[in-house]
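For this depiction, one protein chain was excluded, whereas all remaining protein chains were kept in their positions.
And then chain A:
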Amino acid sequence: MDFLRPTTWEEALAAKADRPEAVPIQGGTDVMVELNFDVRRPAALLDLGQVAELRAWGMVGGFCRVGAGVPYTTIIEELGGPLPGLAQASRTVGSPQIRNRGSVGGNLGAASPAGDSHPPLLAADAVVEVESRDRGVRMVPATAFYLGVKRSALEPDELIRAVHVRPATGPQYFSKVGTRNAMVIAVCSFAIALHPGERRVGTGLGSAAPTPRRAYEAEELLARELDWQAPLDPALLRRFGELCAAAAAPIDDVRGTAAYRVHAIGVMARRTLTWAWNDHLGRRAA
């Protein structure tokens, strides 16, 4: 197995272009587990740990541009204001050691339906910046990024450079159910983001379908019927929960049954919308 160790982004893109079969490794929290258990033996590993650019975040064109290598710990400590949904999800990842190593870029690269960062990225209309040496930059909306279980829109010669998320203009929440309180893959998860300026609510479902996905019909329901000045209508809240649950297409596995997941998605949808709505009204009143 070759171990490629670029020190700049250009070198990394060149290495990936020359060796498209190379598996990128950032924090190693997914890739190393697969190697340890001999799930795969790539011909080459492309270590991005030396590429400093990936570990920085900044504001670009009104978006928060989060480098693919920014660890969860940094997101929690520095981005809780602009990206509250993503920061909340980051807090639930693994353990302190894993949060120090793991990154959103890695989560996107692995494209597991259970990845914790996907639901808040979907709810907040994130865009993934990918790049190849020969074809340049592509901006892929998160909604178009996830193609199947552990499959993404990333081409073999491309690397994930960053994820772009507009700073929150309204409350955002993330909720997750697990079989224990930490160090566990989600049974299912849900994220919500209010976009008051557009009179719109974004959603994201995790571990509830072959890919992370949005509950479009539920979002459309709110866009149509939500009165942004008034308390939440309980009937509307219930229908929102039902449509979110209906958007799920889960499986039975060792962590939970499909029926449980559908139920829990509905609960988390109602719960996170209620939390967000209380904040929204509170903020308006303040």
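Throughout what follows, a contact is a pair of C-beta atoms (placed from the backbone, for glycine too) under 8 Å apart; a residue touches a chain by one contact, two chains touch by 3 or more; residues count from 1.
Everything that follows uses one rule, which is that contacts and distances are computed from a predicted model.
The chain absent from the displayed complex carries the UniProt protein name "Xanthine dehydrogenase family protein molybdopterin-binding subunit", chosen from "Multisubunit potassium/proton antiporter, PhaD subunit (TC 2.A.63.1.1)", "Carbohydrate ABC transporter membrane protein 1, CUT1 family", "Xanthine dehydrogenase family protein molybdopterin-binding subunit" or "NAD(P)/FAD-dependent oxidoreductase".
The residue from A:40, A:180 or A:224 that touches the chain not shown here is A:180. Of the residues in chain A, those that touch the hidden partner chain are 33, 37-38, 95, 177, 179-185, 187, 254, 256-257, 259-260, 263-264, 267-268, 271.
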